[in-house]
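Quick notes on the structure that follows.
Removed: one protein chain of the complex. Kept in place: all other protein chains.
First chain written, first letter: the chains are A, B and C, and each begins at residue 1.
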Amino acid sequence: MAVTPDQQREIEALRAESQPTRRATVPALEEILYQPLAVLDHGFVRVVDYMGDDGAVVQAARVSYGRGTKRVSEDQGLINYLMRHRHTTPFEMCEIKYHVKLPIFVARQWIRHRTANVNEYSARYSILDNEFYIPAPEHLGAQARGNRQGRGEVLAGAEAKRVFELLKNDSEQLYAHYSEMLNEDERGAARDPARQGLARELARMNLSLNFYTQWYWKTDLHNLLGFLSLRADPHAQYEIRVYAEAMLDTVRRWVPMTFAAFAEYRLGGAHISARGLAIVKRLLGGETVTQEASGLSKREWRELMESLGREG
Amino acid sequence: MAVTPDQQREIEALRAESQPTRRATVPALEEILYQPLAVLDHGFVRVVDYMGDDGAVVQAARVSYGRGTKRVSEDQGLINYLMRHRHTTPFEMCEIKYHVKLPIFVARQWIRHRTANVNEYSARYSILDNEFYIPAPEHLGAQARGNRQGRGEVLAGAEAKRVFELLKNDSEQLYAHYSEMLNEDERGAARDPARQGLARELARMNLSLNFYTQWYWKTDLHNLLGFLSLRADPHAQYEIRVYAEAMLDTVRRWVPMTFAAFAEYRLGGAHISARGLAIVKRLLGGETVTQEASGLSKREWRELMESLGREG
Amino acid sequence: MAVTPDQQREIEALRAESQPTRRATVPALEEILYQPLAVLDHGFVRVVDYMGDDGAVVQAARVSYGRGTKRVSEDQGLINYLMRHRHTTPFEMCEIKYHVKLPIFVARQWIRHRTANVNEYSARYSILDNEFYIPAPEHLGAQARGNRQGRGEVLAGAEAKRVFELLKNDSEQLYAHYSEMLNEDERGAARDPARQGLARELARMNLSLNFYTQWYWKTDLHNLLGFLSLRADPHAQYEIRVYAEAMLDTVRRWVPMTFAAFAEYRLGGAHISARGLAIVKRLLGGETVTQEASGLSKREWRELMESLGREG
Partner (left out) sequence: MAVTPDQQREIEALRAESQPTRRATVPALEEILYQPLAVLDHGFVRVVDYMGDDGAVVQAARVSYGRGTKRVSEDQGLINYLMRHRHTTPFEMCEIKYHVKLPIFVARQWIRHRTANVNEYSARYSILDNEFYIPAPEHLGAQARGNRQGRGEVLAGAEAKRVFELLKNDSEQLYAHYSEMLNEDERGAARDPARQGLARELARMNLSLNFYTQWYWKTDLHNLLGFLSLRADPHAQYEIRVYAEAMLDTVRRWVPMTFAAFAEYRLGGAHISARGLAIVKRLLGGETVTQEASGLSKREWRELMESLGREG
């Protein structure tokens, strides 16, 4: 379970409050504010605050005194223009803050996006919960053959059974030993009065990378889209992709015009190289071009053909 | 005048709107939201959006599910602790956005603070207004003698008169020539149909650094405090300091606990060097220490004595 | 003239020195180290230091103990792969430092690239030289008609003459008044002993945006390529584009493999939107598609047709 009943009560209490504000407000995002969106077996992502809306992008691009928005079609046109021509600063004028619960190995990929603000739960200061990630059977992928950095078929049968056993038993054993070394009960008293208990900052290192941590993560819309374009991509590891996908939904609620432009120009588009463009021109001119004659590697050729919707 | 009647009407229209929100809201800041706070002869700074409050700092430091706040004294104690021990990330969880109108030479100092988001009015795309900064008589400082980077006494008499004349006449002449080169009337038509008009991106370079520009500027609370500690400092140039001072007031409204900690540990405190500490210890031990025997330069000695409230 | 004889002598003295180093070294870049490359009428850009080479990119991507490089073709293949798949961090492992002399209005565009380190000549502390930018006759563009942010035809005849006169006379007058207000001679003594002289930090604001400033600017290879892809682009203003073009040459000398990948995947490539890809697929399938039926705006259609090398 992602949140305890106590935590859910705290969340409900927050959701029940409402204040008047003069700030730009987005009802579709307010609807899900503070609500944990479940991800993986024990994780979640929830929006805990936001600043700005599509209008704030337009307002900044026009450096206006009032709301800055005009007719919907003009605003969408301006946002499309900004997205297409890489005018990134107006998108930096919106900000969003998430509370995320995620396995440590996912957190380690995520943190590589540096243009964000982070406050992580401190295992130096506090004790981690006994929660660890075990993949669902359909995600227990074998090592990919062609691609060293990916998964192939799903493991099955005895091999899958053995892997689940190892992952589960090791995690449980690690947590039991972690607790034993800490020697603290729920109220912080010694479980075994004869022992001092190992420092938390040391004991934590006995936990494995599938244990859950959590953090507050805040970033601007431009950098969020950069994160999502990399992490919602099919090449991203499944375990971070599901977080990115849940976040994509929050972006759609928050800034629908920006989301539409992002889908059109980034997610759904493709970057074609100089040689790739030359090949497209030859194909459009009616020539037959083969991979061998193209000057592209097999892999680049396959990627280009996929973008063009052709058989390799 | 900082804003035109039309702009003021747009601002009033924004201020008249109110929506319910589940987000953390700060009534004292809402009170002045969108209002231009006048700075210098034609400038202003106005808060146009914000995210979070003192509670958001506490909430992030505790990575909590609900509001995260406890009793006021505990929250203030935690915020003091964070400020004292340079735990900066919780302060990054609050964000604020300003609309600022400022002379270009001030903008050039300001922009050196890189951890912020900026959208500036584009003189490549649009035509700048005929507004330039002329210092008030009491701020027309002579070059400082001891400090190459500062002002001394205020100029007076014939010299002051001549300087005002030069500044004012040059600015007016530049704007007249700027307009002539552009050759555009208010609706963008040619004033003189026989001429094409110089490109805006070129004509703008004939304006001087005291002309006003404007931008949207957004940053987090931690970086804002860094900006303010440098720019609200007595060593900062007067023309940027007045902006910083107006912004300090907005911080006091927005996050009063953080402001109190900032005043106590940053603005009102002092950093004492290793040799400085050794001198303080000797003084506390009853020794007499002179600058000559201290090992400090005259300037460092004077700075130390000032911090200690002693005659140099 | 970009540098004075004294400055050229200082540069020559530096160039004459040589030390042995164990670091990665690039002879083709050493050749031009410290040499000012002239840009515009009084500006320059010169490489004053660098760290790393193409091998450092490869070494970081492989996290290797030694040089990390293999055969040239393998290294180029890896660099191409990194560039194509937006693996940006290995390119951050190379660093370069430039000394640039540039008009202030160019500096104001340039500084918007925030991921760089900058030390600018301080007009608060020192006195600026009497050097300002006047466009060459062939760059005196009229305001573009279709594009509010660009230049059209070159001004000629009486209009051009008048513009040159205004630009030149105003700049000269401003500098004369700047000097008068400062009231300092070459050695810092008062020119007119009856006057105190205006503070430098104020007097500078009477100079216009075509005056030259200079700075040390340092960035990593990844962020440099981002800067160059925006500023060496035909849509960039001419006066910054010429700096970018001079810097492109230094990149070609420094990291030829990375430069080749950059030319292939960034400079020479094109980003096609989702709807654009759909149109390309229809065209490849033999359909006739018109702008009207395409769902694209005229401008987007024109941009797409240009990428595909077709008549709009």
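Definition applied: contacts are C-beta pairs under 8 Å (C-beta built on N, C-alpha and C of every residue); 3 or more make two chains touch, one makes a residue touch a chain.
Since the model is a prediction, treat every value here as computed from it, not as a measurement.
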| item | value |
| --- | --- |
| Chain not shown: contacting residue from A:Ala13, A:Ala28, A:Val72 or A:Ala144 | A:Ala144 |
| Contact residue for the chain not shown (choose from B:Ala38, B:Ile127, B:Ala160 or B:Val280) | B:Val280 |
| Residue among C:Ala60, C:Ile104, C:Ala261 or C:Leu296 that touches the chain left out of view | C:Ala60 |
| Contacting the left-out chain in the complete assembly, out of A:Phe91, A:Tyr133, A:Phe227 or A:Trp254 | A:Tyr133 |
| Residues of subunit C (touch criterion as defined above) contacting the omitted chain | 3, 7, 10-11, 13-15, 17-25, 30, 33-34, 49-52, 56, 59-61, 63-67, 89-90, 92-93, 95, 97, 99, 117-121, 214-216, 218, 220 |
| Touching residues on subunit A - with respect to the absent chain | 103-105, 108, 111-112, 114-115, 118, 122, 124-126, 133, 135, 140-144, 148-153, 155, 159, 163, 166-167, 170, 173-174, 177, 180-182, 184, 195-202, 204-210, 237 |
| Touch residues of subunit B, complete complex, unshown partner | 77, 84-86, 89, 112, 230, 235, 263-265, 267-277, 280-281, 283-284, 297, 300, 307-310 |
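Convention: only the chains that are shown with their structure count from here on.
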| item | value |
| --- | --- |
| Turn needed to bring subunit A onto subunit C - CA fit, degrees, nearest 5 | 180 |
| For subunit B paired with subunit C, centre-to-centre distance based on mean C-alpha positions, whole Å | 29 |
| Subunit A-subunit B separation of Cα centroids, rounded to whole Å | 35 |
| Multi-partner residues of subunit A (each touching 2 or more other chains) | 89 |
